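Every protein chain except one is present and positioned as in the full complex.
Order of writing sets the chain letters: A, B and C. Residues in each chain are counted from 1.
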Amino acid sequence: MPAARRRRAGATAGLQTSRLVTAHIWVAIAAFAVACLLGVWQMWARSPLTAPYHTAANYFRSVTLHGVSMAFVLTTFFIMGFGYYVAETALKRPLPGLGLAWGAFWLGIVGTLMAALSVISGDASVLYTFYPPLTATPWFYIGLVLVVVASWIWCLIMIFAMRWWRADNPGKPVPLVMFASVANAVMWLWTTLGVAAELLFQVIPAAFGWNGMVDVGLSRTLFSWTLHAIVYFWLFPSYIAFYTMFPRAAGGRLYSDTMGRLAFILFLLYSLPVGLHHLMMDPEHSNGFKFLQVFLTALVSVPTLLTIFTITASAEIAGRMRGGKGLFGWIGALPWDRPMVLATGLAFFMLFWGGGGGLINMSYGMNAMVHNTSWVTAHFHLIFGGTVVIMYQAICYSIWPSLTGRNFADQRPLRVQLWLWFIGMMVMTLPWHWLGLQGQWRRVAAFDYSNPLIHSWGPWVIVSLVGGIVLAFSALLFVYNLAMLHRRGIAGAPAAIEYAQAVHPPERVPSSLNGFGLWNILVALLMLLAYGWPIAQFFVYPPPQAVVHRLG
Amino acid sequence: MNEPSYPAGAHDYAGDAEEIERLEAAMVETPRGAVVVSAVAVGLLLTGWLGLYFLVFLPRGPVG
Amino acid sequence: MAIHEDAILKSELRWAAVVAVIVAIILIAILYAAIAMHVNPPSNREYVDPKTLHLSAEFTEANLGTRVDPNGQIVARVIATQFEFVPNCIVLPAKKDVTIRLTTPDVIHGILVTGTNVNTMIVPGYVAQVHTQFTKTGDLLMPCHEFCGLGHSQMMATVRVVPPEQFRPNADGRVSCGNRS
Partner (left out) sequence: MAKAPRKRPLKPRDESPAGAPPEQAAIDRPWRIGAAAIVAAGLAAGALIGFVIIPAGQKENAHLSMGHAMARSAGLEAGSPAVPQPVSTATAIPVSTVSWDPAIMNVLASGNTARGAAIAAQTCAACHGDKGLSQSFGPGPVFPSLAGQSPYAIYKQLHDFRSGARVNPQMTAVSQMLQVQDLAAVAAYYSAASKEYAAIGARELLGDAEIEKLANEGDSHRRLPACLACHVNNSGGPIETPVITGQIEAYLVTQLNAFAGGTRTNDVYGRMRDVSKKLTPAERAALARYFQGTL
């Protein structure tokens, strides 16, 4: 690949994938920066203050671009780039299919541009959830499909990288970091089936005008198939960092390698058959299936609760190895000045709030208290911004030296950036929880502040706007920190990062913890029972269809 | 394309004797602190959940 | 090594037991609300054709709003359409079982009533239905809470919850915001 061989003078990266990884992650970061700035404007527009360019059309265009950039572009490109990095550095051998990986990258770029231009032109203001019968220009959806196809190529490269390594190293455990990355690839293939079916069989034909009607219940159900697991797709790199990067950065060991494998397997199993909890308030599903999926959702909280303990114990090992004593002395002994350690601490704090909000959301009838209010917006911003993005930032800080061949001269701007991100996120989302409980609803361009109830929300909306401004500053500082390393860092960085070692490094593991054959069968069983009838009902008792409403 | 070289068996990293000693010393107490910290965190989580359940959700009336 | 691998796994298993207890407590609380208070997410699964909704009997314009049905059930029927609710204001009594039935002729909408647990999506093709008892009185907001098009932000209705003694249906069983005494 010419693109792979062209190398900026001065960069001394030793990795074969360094250009590939850097290209992916810079695309992710560009989308992220744009989305952060749009987010600030959206909060300004919703506040009692007067925002420029504030029309309904502009607002929903902006929300769509914000959602698509954050949820589809930032995440997919980051995960692909980080996955390639892991495949090369964990397996210690060249990535198979480097040319194919570049092909997938350009496919993703084409898709991203198609979707972005559709949104900017105003022909796709349907938000990133694009619920039919509102329908955008077909090019918006085709762009998204291309991004998904690019990610499928990534999945195959990851799976084969692991299989071929295992064939050459019989009996050896796949390194945890690679096992987890491939778990994400396997889960993503399952995850995208729902939205791919919705787009290919329902939405794109409707957008082209081949179908004048659409079965809305079916489309929402297929989207829900994807909607929960996609969040775990985004979260996987964060958990990978918790298990395989944080303990090393803190100067200790991972408490248990087996628990790490189990946690990732539980995510693979239980993040899929739970999507109906997004449709808890929908009239097209019965309460029995909703409860079944609530029950399975309760099980998907288990790996996170297990992770809290395993990672805290790993932190305790590091703290004690650094001389911390007593029941809590190890906390202070941790090297909080290192970005990965700081980010992990802040991420867990935000995960506490975001996960707690999630426990409320999933609680069956209790979902009615908060559904489609700002509470939900706060919940997923804490999960996404608080746990996903802050760990992406920490991962970037960890791997950037090995990608550029340069070390950070000064870690202070890195810490400042992470702290600002944390403060901004808490200041923005805590008022949203409060407003959501009072009934402030989502996805509106403007509020009537002359209404007495809404009037009392005004000050809190302004507080959250301040949080948003802090976040935007942090995002720009993040871009600056990484961009500067390409030019100004200290030469002589290590060629690759080392991943954390467990207290007892596994010598051999059961086949089930070294591959995904068993788990794929169990996922199929879970999906069959959790989604079988909820999808089949639309074909057995076809509901009346709705007329397609074109927007753009 | 120049093939990068990878240190052989680097993922079998074991640490030096001094580090193993510190690790063994650390493992004497671990995970007592982690149990307490995680238990407090999860306890607060459950308290918050029950608080919203009893103080907000139930008083707002039944739905179905 | 000072601590054996089995000891680590044992501590993890103990922690898993703690996790199981916490999850169980939450599920039991949910079940208590479901069985003792009949709380369910609104899951009506009743079909209605959005294309001929305005030709239907139940959702004909004259039948919208609050009515005490002949069997004594208090039912408010509301249409959510781009970009308003019809009617724009409904009257319901506090501390009595009431049912709100909503549907749409066009796209997906949704409602909540501020300060209550009333919440449902309104999906074309279905009658969304919420049963509840209001625990306080006053004018509550009922906004559309799902993006339904460019006029979404202005789509809002009022729920007027009155004390039971002020809820006076006319001869036909109907109560509207206009004729409140």
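Here is the rule we go by: a residue touches a chain if its C-beta (ideal position, glycine included) is under 8 Å from a C-beta of that chain, and two chains touch if they have at least 3 such contacts.
Just so it is clear, the structure is predicted and the values come from calculations on it, not from any experiment.
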Shown chains touched by the chain that is not drawn here: A, B, C
Contact partner of the left-out chain, one of A:289, A:352, A:400 or A:457: A:289
Residue of A:269, A:362 or A:461 in touch with the missing chain, whole complex considered: A:269
Missing-chain contacts mapped onto subunit C: 31, 34-36, 38-40, 42-47, 51-52, 54-58, 60-63, 69-71, 73, 75, 77, 79, 81-84, 86, 88, 97, 99, 101, 105-107, 129, 131, 149-151, 153-156
Interface residues of subunit A (partner: the chain not displayed): 54-57, 123, 125-126, 134, 163, 166-167, 170-171, 209, 212-213, 269, 285-296, 299, 446-448, 450-451, 508-515, 517-519, 522, 525-526, 529-530, 533-534, 537, 547, 549-552
Touch list for subunit B against the chain that is not drawn: 64
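The rule is simple: only the chains that are shown with their structure count from here on.
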Computed distance of Cα centres, subunit C from subunit A, in Å: 31
Subunit B and subunit C: spacing of chain centres that average the CA atoms, whole Å: 39
Shared interface positions of subunit B, touching two or more other chains: 23, 25, 27, 30-31, 35, 38, 42, 45, 49, 53, 57, 60, 63-64
Residue numbers of subunit A (touch at least two other chains): 255, 305, 309, 313, 359, 363, 365-366, 368-369, 503
Subunit A - residues contacting subunit B, complex: 4-5, 14-16, 90, 92-94, 175, 252-253, 255, 305, 308-309, 312-313, 315-317, 319-321, 326-328, 330-331, 352, 355-356, 359-360, 363, 365-366, 368-369, 437, 495-496, 498-499, 501, 503, 505
Of all residues in subunit C, those that touch subunit B in their complex: 1-3, 11, 15, 18-19, 22, 25-26, 29, 33, 37-42, 115-119, 130-135
Residue ranges of subunit A touching subunit C (in the complex, touch as defined): 56-57, 59-60, 125-127, 131, 133-134, 215-217, 220, 255-256, 258-259, 279-287, 290-291, 294-295, 298-299, 301-302, 305-306, 309-310, 313, 359, 363-369, 371-373, 438-439, 441-448, 451, 453-454, 503-504, 541, 543-547, 549, 551
